[in-house]
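For chain A:
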Amino acid sequence: MINAKNIVEAEHICKSYVGVQALNDVSITIKEGEIKCLAGENGCGKSTFVKIIAGVEECTSGTIRINGKDCTKHSAKQAIDEGIQVIFQDLSLFQEMSVADNIAINKLIKEGKPLTNKKEIRKIAEDALKLIGVDIPLDASIQELSIANRQLIAICRALALDAKLLFMDEPTTALTKNEVDSLLDIVMGLKKRNIAVVFISHKLDEVMRIADSITVIRDGQKIGDFAAADMDAQKLAFYMTGREVAYQQYERKQEDHTKLLEVKNLSKAGNYKNVSLDVRKGDILGLTGLLGAGRTELALSIFGLNKPDSGEICMEGKPVKISCPQDAIDLGIGLVPEERAIQGLFLQKSINENVAAAILKRLTGFLGNIDQNKSRKLAKDAIEQFRIKVYNEETLINTLSGGNQQKALIARWAASHPKLFILDTPTVGIDIGSKSEIYEYIQKFAEAGIGVIIISDEVEEIVSNCNRVVVMFDGEVVKEYSEEEMQAPDIREQINALVESGKKAGKEAQS
Partner candidate 1 sequence: ADKDAEYTIALCAKTEGIAWFDDMRTGVDEFNADHEDVYSYEINPEGSDAAKQNAMLEDLIAQGVDAICCVPVDAQAVAETLQKARDKGIVVVTHEASDILDYVDYDLEAFDNDYFGTLYGQYLAEAMGGEGQYYAAVGGLGMTTHMQWFNSMVDYLKENYPDMELVNPDGIPGEDDNNEQTAYDLAVQAIAAYPDLKGLVDCAASSNGMALALEEQGRTDIKLVGLATPSQGGAYIKDGTQYRGLCWRPADAGYTACEIAYNILKGEEITSESSFTKEGYETVTVDGNLVIGNAPLVFDADNVDDYPF
Partner candidate 2 sequence: MKKLKEYLNRDISMAILFIFFLGICVIMLASFGTSMFNGQTLSSMAFQLSEVAVLAFGMALCMLQGGIDLSIVANANLSSLLAAMVLTGKFFDIQKAGNVVTILVAIIVTVIVSSLCGLMNGLIISKFSVSPIVTTLSTMTLFSGLAMGITGGNSIGGYPESFLKFGSGSVAGIPIVFITAVVVFIVLILALDRTKLGHEIHYIGENHTASRFAGIDNERVIMRIYTISGLMAGIASLMIMARANSARCGYGDSYQLQVIMISVLGGISPSGGKGRLYGVFIATFCMQLMQTAFTLWQFSPYSKKLIWGMMLLVIMLINMMQAKISRNAKIREMNAKRLENAK
């Protein structure tokens, strides 16, 4: 292993996107048969690195050598030919095409046989599925599958042909415990066959279980390579965040305990089952669980974008019918969506326009005319209040860094004076600085008597910001931590354990 030869030698890689410096002078080498884990907070540049090595994105500067060859400006095809396979974070599957095609396609391209034949394709797919021991109908089209199953398909696709180097960018996010276990076993198997694996996951225990070496990235800069042996979760977390993460925990000071929002056993087939929870003025309710737990769906339902099948939603005691976002806004509900770029921002528009988007109604005069000055003033205030780093309110939003973009988005909803503020994974892809600022703002909101719901995968985030936490799994609430319980010293471990352990533990917790 010591004198194993390098498959990939990437040196001084820089990558800039408009507004973001995704990678900054990162050098990483990957050896045959080693399992390297990339660790780092959301948005630190892990996926970007993967994309660059996979020949999907071109680096702004730096050099890449694969198997000794210089591949700085290589295409995806070349990377594949060099034996690199990738499980992309967004899976990159073909919605309309069949499971079989999706799994087989990479192998077909690798072999480059001009003609294809159905039997062969099905064979490839079946074998790959057997490998991880799941069975999914081969003729189903991807769009009929759940997130979890899609993730499995993506994994199968990468395993279908024996690569020299396999990138796994957060392959386990939607998987259940035993699915994860079997996957990790496979990874170990690959290692034995001297195949290198680059594994990316936010679940540190997974990292610890398989990693030979760990490379930590922070804000697009490499912090260092560490042998997994002399590394533990605490240390790793420290390297990732750059400081002892100990935000002072938020506690609620409000007097009146009337329920602001009350969700009574709400159900939606395929998303979530009779969920009940409530939020009081000044509450910050944490909503956590595995991806695919149905939290976003729940949030969308409260925001009027996902009609529930049964159950009821009450605002300030009155049962309400929220059939579209406009209703929600009128009721004083705000939502910072999960996918900032797609669901939140108008990238080609100015901060001004982005902030004004949700409050057009309030800006309209009696002639249906928009009050420009008012909106400009609002934007100015927002920039002040949230310390958004821009030249002026006319600056296009796509020139801002991820953090500032997110701040602008929060400003938009702050401007709509919500009573209830839902933030879905608000700090994904955001640097630590902005992150703590955002926490600060959220807590300010709560102190001002706004009810807040934070959806997040990061236990640290949840624990330090929320006075109450609800854990969901597979669409069901498995545990609710009251304010008292939140005071427990080992609360982080508790929640971690519960989330990681998945369903079984969840059931116990209930009984």
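Basis for inclusion: all candidates are chains of the complex that A comes from, given by their letters.
Keep this in mind: a contact is a pair of C-beta atoms (placed from the backbone, for glycine too) under 8 Å apart; a residue touches a chain by one contact, two chains touch by 3 or more; residues count from 1.
None of the values given here were measured: they were computed from a predicted structure.
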item	value
Single touching candidate for chain A, where 1 or 2 all sit in one complex	2
In the complex, chain A residues that touch candidate 2	16-19, 21, 24, 60, 303, 305, 324-326, 328-329, 335, 337, 342-349, 353, 356-358, 360-361, 363-364, 367-370, 372, 391, 394-396, 399, 412
